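A single protein chain has been omitted; all remaining protein chains appear in their positions.
Naming follows writing order (A, B and C), and every chain is counted from residue 1.
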Amino acid sequence: MSTLLEVTDVATYYAAQGATIRAVDGVSFTLAGGEVLGIVGESGCGKSTLGRTVLRLVEPTAGSIRFLGEDITKLDRRAMVRRRRNMQVVFQDPFGSLNPRHRVGEIVVEPLEVHGIGDARSREARVSELLALVGLPPDAAGRYPHEFSGGQRQRIAIARALVLEPKLLIADEPVSALDVSIQSQIINLLAELRVRLGLAMLFISHDLSVIRHVSDRIAVMYLGRIVEIASTSEIFDSPSHPYTQALLSAVPHTDPARRRERILLSGEMPDPAHPPSGCAFHTRCRHAMPRCSGGRPLLTSRPTQAGPREVACYLY
Amino acid sequence: MTTTTPAVTTAILPPRRLIARTLGTPGAVAGSIILVLLVFGALFASLLSPFDPNATRVCPRLAAPSLTNFFGCDLFGRDIFSRILHGAQLSLAVGLLTVAISLIAGTIIGMVIAFLGGRVDRIGVRMLDVMLGFPAIVLAILIVAVLGVGAFNAALAVGISGIPRIARVIRSATLTLVGREYVDSARAVGASQTRILRRHLLPNLWPIVIVLGSLDLGTAILSTATLSFLGLGAQPPTAEWGAMLSAGREFMRYAPWTMIFPGLALFLAVMSVNLVGDRLSHVLDPRASGHV
Amino acid sequence: MSEAPLLAVENLSVAMGATPVLEDVSFQIAPGETLGLVGESGCGKSVTALSVMRLLPNPPGKFLGGRILFDGTDMLSLDIAALRAIRGDRIGMIFQEPMTSLNPVYTIGDQIGESLIVHRGMNGSAARTETAKLLDLVGIPAARNQLDRYPHELSGGQRQRVMIAIALACRPKLLIADEPTTALDVTVQAQILDLIGRLRVELGMAVLLITHDLGVVAEFCDRVAVMYAGRIVEEAPSAELFRNPRHRYTEALLHTMPAANPPGRKLPSISGTVPAPADRGAGCIFAARCRFAIPRCSTDLPPLTEPPHRLRCWNPA
Partner (left out) sequence: MPWFVRRVLGIVPTLFLTWTIVFGVLQLIPGDPVMLALGGTPASDEVLDNERRRLGLDQPVYIQYLTFLKKMAIGDLGNGYSSKQPVSEMIAARVRPSLELALGGLLVGILLGVALGIAAGLRPHGWIDTMTMSTALVGVSLPSFWIGMLLIYVFGLQLEWVPILGDGIDALILPSITIGLFLAGGLARLIRSALIETMTQDYIRTAHSKGLSAVRVVAKHAMRNAIIPPITLLGLQFAVLIGGAVVTERVFARAGLGSMLIDAVLTKDIPLVQGLVVYTTTAYIVINLLLELLYGIVDPRIRSRRA
């Protein structure tokens, strides 16, 4: 598979309350066409900012983002607009992500209008097609978002995102706001569409079981950095970074066989305005060594049976 | 200067249901009836008045109310009822003009500084806050001092002095809207700045603008009448409620009707507008009506 | 259960305005026991928790019937003074949103000590000493100098610890925890659950844990009651319930979880959504979404069977 997206040393800083927040700090990864990369981490780790940076909804402070072989961080507004045809997004909040004053038809057709694709009739046909694809009734086009449930709204958001037939979909916590029984419907829909449309996805979530279910590979983020990135089976079968291990062990399971010995971390994630020196995790790590607070460990790659695994830890 | 941000409405109401819900309380119904009567009286003032409002000696000076002069007569023997009807015309027109000035300028300024953000926003907010440091009546008086007295200038002064407050509210409302995911979503599909402003922000700001306008209309009518009362607005012999009150003040011991009826008209006009505006804001603002 | 229950909710029905939100809800908690009340949003689990404390805002909340026996006393028959004597003293409560559940304008020391002053009649300095101990107990180190901090200076996890300290100040016999970890990250959730679990044993108190997270219930609770649309549909010891779910809703819910399925495989899903109160028929409310519904399901309401494995289903697994 060819490389679709190549993110290199991307950093996104912003100023808040007189301090610099390093939301994303030196992140690199690649995504192949049709692949799903899961980005997992706890709130404040920078995963959502990373998603927005890749879309250039937030401007990166440093680094390059190559999409289809072209560095999009250098593009001007107009050129960037054209690239947006190929990269779309679905957000977490199905209540906030749809304009309450637009009918569903207007919401889904807007990308076609913006990019001047087709005429009124072909657009209408395309909207019906998309609504059917995401499992909504044809009469949905004439109704307003507030007439739909959370799960249905998320389907509308997906229809809008896919109307341009993008190659990359960034799904930012797409099922977090939904109840368990609705979650599975949306996960199934995304999985099905991925196969049908050959879609690559950056799937951002804090929910490890959701991430495990949908991803080919997983990147674990902590305080603005990727600490481990590997295939889904590698991450779950043999997590290497102490943080990954603690994170996996913290998830409660209904099946006793799936429970791991719990590694209780002390404290909480530090303030991203004042990250600790060296490895950002050393303040909570049970394996911390003197050198961990000195220099920062870099992501180091080593081959495994299921592809390369990269870990940023002095233990490896 | 308490500028709270009105909640941004999420529900859509078709006009007919909006009117039905606005008329949902006895107060709003009463307000609407008075308002309709006032507007009717103002529109057909010339047809309805028994006398020319400015014709003197149509009745004895300071004559008490009677069947021919319902509200009595003023010092110059003018019919107070006719003058009040014509005053309604002026008050409503001036009120609408005033609100239009504050709303249009305030909305544009507030929306633009919030949307551009960064330094523009910081400087803009600072300027607005400084303007808000002038008590509204003082600012209006200051503007009249520059423009000169007169009904139109008073309206202009009150309108201008209302701009900073509207701009401040619209700015905060726009900021909450800009933070909504559907605005990000529009940017993500490649929508231009103007498209986002026009298609995504403005339609969602409308209810707030309407609420602000309806709540301000009463104050606007009151403020312009106040300026006239102080001698800074409409000048004699214009039939204007504030000016009539000012003139009636000197004779209230002998002819209280010269100040009772113009004041009553002003009070009813302001209250009817406030009753309707208050209810409208409840209907359009889901937080106020407890629907959130 | 041989012991007299600490809390017995009997046939409780509650409405919010004209909408029924709880119908015929019954469950018991023995002293020292942990019961999990689990269900999706809107199923009535939080209303149950607030009802036990009589904290449901009224209006719109309204008790239509049933009893809530705490230590043999019916909470619904108590006057406000007797109720206050129980709240915060014999029953403690913690909530979902640690960010907003603490009063922003008072120090945490003040807010924890308040219960001690009100219920134990302590003076300021005694309350302060005891509050410092409580902070130690909930794992906020260097407790003394933490007393004068304000909620906004603490992280989410720390605020939830403060909430726990408030709830436990008077060593209650029952702790009601309403989604205590939902707003927290998974590693912090683990800390908080671990803390509640330890204190439960140390203080010998019973816990009513309300959550939508089946995993949390499975690992934390002795017994589980599953709610759907205002009713308890199944209740059993948690090991039994998760090994052998019998109500079709519980079964379907467990099967739809991504964690219960191999990665990449299509997830079994429950079709449709919870019907609005107006659209509910006479039978089992889940019937319309149930793959195993038989004709009787949509006409007759199944009764709740007897312990230890209670369920409300005509066609169980």
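Assume a residue touches a chain if its C-beta (ideal position, glycine included) is under 8 Å from a C-beta of that chain, and two chains touch if they have at least 3 such contacts.
Everything quoted here is computed from the prediction, not taken from an experiment.
S.K.: Which is it among C:Asn103, C:Asn244, C:Ser271 or C:Thr299 that touches the chain not included here?
M.R.: The one listed residue touching the chain not shown is C:Asn103.
S.K.: So one chain is hidden, and I want to know which residue out of C:Leu64, C:Val118, C:Leu203 or C:Ala293 touches that hidden chain in the complete assembly.
M.R.: C:Val118
S.K.: Quickly run down the residues of subunit B that touch the omitted chain.
M.R.: 1-2, 4, 27, 126-127, 129-131, 133-135, 137-138, 141-146, 148, 218, 222, 225-226, 229-232, 242, 245, 248-249, 252-253, 256, 259-260, 263-264, 266-267, 270-271, 274-275, 278
S.K.: Going by the touch rule given at the top, which residues of subunit C touch the chain that is not shown?
M.R.: Residues in contact with the chain left out: 53, 55, 80, 83-89, 92-93, 95, 97, 100-106, 114-115, 118-119, 150, 152-153, 163, 166-167.
The rule is simple: only the chains that are shown with their structure count from here on.
S.K.: Between subunit A and subunit C, what is the separation of their C-alpha centroids in Å?
M.R.: Computed value for the inter-centroid distance: 32 Å.
S.K.: Just how far, in Å, is the C-alpha centre of subunit C from the one of subunit B?
M.R.: So the centre of subunit B lies 52 Å away from the centre of subunit C.
S.K.: In the complex, go through subunit B and note every residue touching subunit A.
M.R.: By the definition above, subunit B touches subunit A via 9-12, 180-182, 184-192, 195, 199-200, 203-204.
S.K.: Going by the contact rule at the top, pick out the subunit A residues touching subunit C in the complex.
M.R.: So the residues of subunit A in touch with subunit C come to 42-43, 149, 151, 179-185, 187-188, 191-192, 206-210, 212-215, 232-233, 246-247, 249-256, 258-259, 262, 264-265, 268-269.
S.K.: Which stretch or stretches of subunit A touch subunit B in the complex?
M.R.: 52, 55, 57, 80-82, 84-85, 87-89, 91-93, 95-102, 110-111, 114-115, 144, 146, 157, 160, 164
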